[in-house]
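All protein chains of the complex are present and in place, except for one that has been dropped.
Showing subunit A:
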Amino acid sequence: MKENFDYVGRSYPIHDALGKVTGGLVYAGDMKFPGMLHAKLLLSPIAHGIIKEIDTQKAEELPGVVKVFSYKNSPSTSFSRYRLLPEQENCPADQVLFPRKVRYYGDWVAVVVAEDADIAQEGIKLIDVKYEELPAVTDLSDALESETKIHETGNLIHQYGYTIGDGDQDGEDAEGNQVILESTVRTPKTHHATMETHVCVAQYDFSGKITIWSSCQGAFAVRTIVADFLGLSYNKVRVIKTPVGGSFGGKQEAILEPLAAFLAKETRSTVMLKLNRKECILSTMTRPEVETRLRTTCSPDGKLLKCDIDAVLDAGAYATNAMDYIGGTMGKIAKLYRIPHVNYQAKSVYTNCPVSGAMRGWGSPEFFTAVEVQMDQIAKKLKMDPVTFRLQNLVHPYDMDPVSKISLGNAGIIECLEKGAAEFDWYGRYPGSSGTGRFRIGVGFACAAHKTSMYGGGPEFSTMTLKMNEDGTFVLNTAVQDLGCGSVQSLRIIAGEALGIDPEQILVLEADTDSSPYDFGSYGTRVTYVCGVCTLKVANRVRDQILDVASRTLQVPKQYLKIQNGQVCYMKDKKLHLSFKEIGIISKNKYHLDIIATETYHGVSNPGAYGAHFAEVKVDRSTGLVKVTDYLAVHDIGQVINRSMCEGQVQGAVQMGIGYALCEEIALNARGQVINDSLKNYHVINAPDMPKVRVLLLERGGDDGPFGAKGIGEVAVVPVAAAVVNAVNHALGTDLSLLPLTPKKIVMAIR
């Protein structure tokens, strides 16, 4: 599979690194317009209740305040902020801008629009609200039994399940022997903690058009939601994607834009809506808390026979993506293990907790954390080495996913685990004693699977236009969105490789709904795998046009021409050559030809993305503090496009996953109020707590991505928490499974 690439597989900085290190890059929150107004939200201080009275008069009278909106003077149109396409299914329209009944601590009560942000903030303080507080459902396990109804439809949002093999089968081997293990794993509600909080700017112009500059993941989805919400035609709403200061799914939904657009329209002005950290933690979205019960049966020699999975997902106060989340990658054990009988049942429920939604991995981290913590418990019960146990059950290349009936592709998880175990010296380190004193050392690992696009689950395609300028440079027009993960640079590298020119010579545009061809946006590990192929195909067509012009000009057959570094050469006579610049000029001046192509590419497959992570931890038995002291991440990536960016994606995912395992959780009190609404008490891993992460990328190709590439950004976070939890359990001899493993939980477990 190894090819000699000119550009693919090397290390490149992110495309806009220069703007980022000089401070010159303009994020949405840095934008300024003459007369721009600022909006500030009043959030609900209670988790559940009815607004009995709201008095906004004092705020309205404050000099500099332009307008105040609440349920009294805003549309009662209900909408789904998650809905990507018109008439899309599984998107309950259960939300209005300002509800009369508030459903979580942080729900939107009112907004003040003022000449500057300080005045808007002052205005908020002058609003007087009287609530009738209702009992709140603050734990997912109470949602279904509770008499408290959060929405009229009841607290069950959706139920989804599937069976593989015989769901009623008890799971025995040929001799009727079985080993059964049951466990419950809880994974917490977490904050995306993007360093840039949510922000957008909406501008109304004289023609009735609204332009929105938004730090988002999919501009067309934002346009669709906003236009439908305001009853405007799709060409009267323009969404321009701005540089995104981190997203991880947190900016996938149109959270702020419908309100900002409404405010711009009502005030006929430009309005900035920028959240502070507290508002961002309380009032945007979270990774959902999930409780997963697993009952796994295997033979005494460690062959998996059956798995019963029962999961409950806390959607929070509004459904957003909760219907799709439990049927997306959650519960898909067969992507990772060969297992003849599976019974998966999942429910998503309303609670009076902060709203959950997309977060990096979309169900895979929640689910495979549960699976991998349990797999370690089974191996322990069987007295088998956990690597050996996994190896005899993992999926093989080109196995079929029995649920989706789609091939897992050149699934490389066995190779990941074998190579990782060797590199980490697993067999040498695992049996070693964890010590007897205050500090205990443990090692753990976990395997992970994820998908590589939306193929099989809905429409999956991308359209791009590539044109050559007269000077031999290129512009790729696409609605792909770089979220700070290097997507734009990846597309440049792919196009550069195909065209035979330095990627620097290719400008990649990002989403602007007025001028971009359609694309769904950046999520679902689809960008490299699907949009990357679209780039490759459109670049190959442009390359063909370049060769046509060269052949016509040099009067030699096309098949004897080759391209290298922006030069077309005749292979039989090196003196005959043309630069891209010459071709750009000749095509226009002599042949009156525009070198340009548009391509729509439809996804054709959805192979698994795989990884195996290994962690060493040091646990302080006195304080319960855990430090991750060594880390190895191995991934089946197909083909690396941008090496240092792939490593960075993995290392960043490890930072996020360690927090998921050890310290990150949005915590509520009994009344449903968030008690850690700042970065002071919501802990994310900082530099001194972060181990060195060795990254091993296996380039095995064999699937349909560009040059064989698969995705990395999401799958990299999937195994982290389980690897760390398994290492802690190894160090202490415990079976901890309720994340995060805070010092308190660890100390309690030791006692």
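Going forward, contacts are C-beta pairs under 8 Å (C-beta built on N, C-alpha and C of every residue); 3 or more make two chains touch, one makes a residue touch a chain; residues count from 1.
Here, contacts and distances are computed from a predicted model.
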Legend entry - Name of the absent chain as recorded in UniProt (options "Tryptophan synthase alpha chain", "(2Fe-2S)-binding protein", "Amino acid ABC transporter membrane protein, PAAT family" or "Acyl carrier protein"): "(2Fe-2S)-binding protein"
Inset, instruction - Using the touch definition up top, pick the residue from A:C485, A:A597, A:A612 or A:L696 that touches the left-out chain. - result: A:C485
Inset, instruction - For the chain that's not shown, point to the residue among A:I378, A:V654, A:L668 or A:I746 touching it. - result: A:V654
Inset, instruction - Go through subunit A and note every residue touching the omitted chain. - result: 11, 13-14, 16-27, 29-30, 32, 192-197, 243-248, 276-277, 483-486, 644-645, 647-648, 650-656, 678-680, 684, 686-688, 690, 692-693
